[in-house]
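Left out: one protein chain. Kept in place: all the others.
Entry: subunit A
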Amino acid sequence: MLSTINQRIGLILFIIAAIYLFLSFQLPNYPYAPIDADVIPKGLGVLMLVLSAALFFSRAIETEAEKEKRNIPKKELLVLLAVFAMIFFYILLFEIIGFVVMTAVFIFFSSWFLGYTKWKTNIIVSILFPLGMYAIFVFALGISLPKGILPI
């Protein structure tokens, strides 16, 4: 039944739209507003249901270029997931350890992981970039970034 990718996406969107619509009906009423806060969400939910159904039943054939875009090797997908994981750990730790140290570590390891082999340049950029950004944001723009374990 779900032979095309559009049908699969259409079904997922239909479910999301149904949940959104269900939640829209749970919104509390406010007696004095001529148009309450739930009107637009309800309208959007219905519109999304209709559009996802239209996508499901659409007879548009996927072009070669569109197929090519979806064709990502598993190995590359894992690389992408690893980059997302690195960003996740960066976010998790950067208020604790601090902007400068975490940024230097992130730039070095992610560049190395993605295939950059010039060690010296990598180390120089990894150290100078966070220091430069920290100086611009904290001293020039007055925007504070987490110090973390460093005393500056």
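Here, a contact is a pair of C-beta atoms (placed from the backbone, for glycine too) under 8 Å apart; a residue touches a chain by one contact, two chains touch by 3 or more; residues count from 1.
Simple rule for what comes next: contacts and distances are computed from a predicted model.
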* Which listed name, "Transporter", "Cytochrome bd-I oxidase subunit II", "Flagellar basal-body rod protein FlgG" or "Oligopeptide transport system substrate-binding protein", is the one UniProt assigns to the chain that has been left out? -> "Transporter"
* For the chain that got dropped from the picture, name the residues of subunit A it touches. => 5, 9, 13, 20, 23, 27-28, 30, 33-41, 44, 47-48, 51-52, 54-55, 58, 60, 66, 69-70, 72, 76, 79-80, 83-84, 87-88, 90-91, 94-95, 99, 103, 106-107, 110-116, 118, 121-122, 125, 129-130, 133, 136-137, 141-145
